[in-house]
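With one protein chain held back, the other chains of the complex are shown just where they sit.
Presenting chain A:
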Amino acid sequence: MEVDKGKGEAEETRKVAEADRDTVTLKSSDGKLFEVSKEAAARLSTVLAGMIAGGSIDDNGTDLKQIGSEALENVVDYCNKHANSIPSAALISSSISFNTAPFKEPEEWERKFVDRLSHDALFDLVEAANFLGMERLLDVTCHKISEMMKGKSPDQIREVFNIKNDYTKEELEEIRQELAWAFYDD
């Protein structure tokens, strides 16, 4: 009896919570569900903002068939972290949208956030951010990739990213000569 009562209360609480939900549920390609702050999702992703505004958000999980669960977890994690750590300044100067805002250096937590990702997870996240129109996350992830190229020779870059050289020797020599200024040492 008492157990039932507890259950009923739980049910009620859940309903109340859902009525004015401040989160949206997203579903990855492999069917996993993730909850994300509605405010942060709308602010950080143009695609999610459009879906929220257009009412095409499904309470049982909005299908994002292009995004795997690992990448979606990172997206959601990023949004929720952003919701917590965003400086109020960014909130108040909302007249400047994230799309047109000039690039700001990644913050400490954003650096840590991308630094812990594996190579594949990083690229999955770039693709997810691109798909969802998340400009800031794209900047942060692209910035991270740029740092992986920094200070490296073309050979080293090829090795890090597994890029296959499809030039002939002669072609390479031609480009090198044309861009000689890029191949001298300080």
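As a convention for this text, contacts are C-beta pairs under 8 Å (C-beta built on N, C-alpha and C of every residue); 3 or more make two chains touch, one makes a residue touch a chain; residues count from 1.
Methods note: contacts and distances are computed from a predicted model.
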Exercise. UniProt name of the unshown chain, from "Trafficking protein particle complex subunit BET3", "F-box domain-containing protein", "Small ribosomal subunit protein uS7 domain-containing protein" or "Protein CBG19932"?
Worked result: "F-box domain-containing protein"
For this session: With the missing chain put back, which residues of chain A would touch it? List them for me.
Result: 2-3, 5-6, 9-10, 13, 16-17, 22, 34-35, 37, 73, 76-77, 80-81, 83-85, 87-89, 92-93, 96, 102-103, 119-120, 123, 126-127, 130, 138-139, 142-143, 145-147, 149-154, 157-158, 160-167, 172, 175-176, 179, 181-184, 186
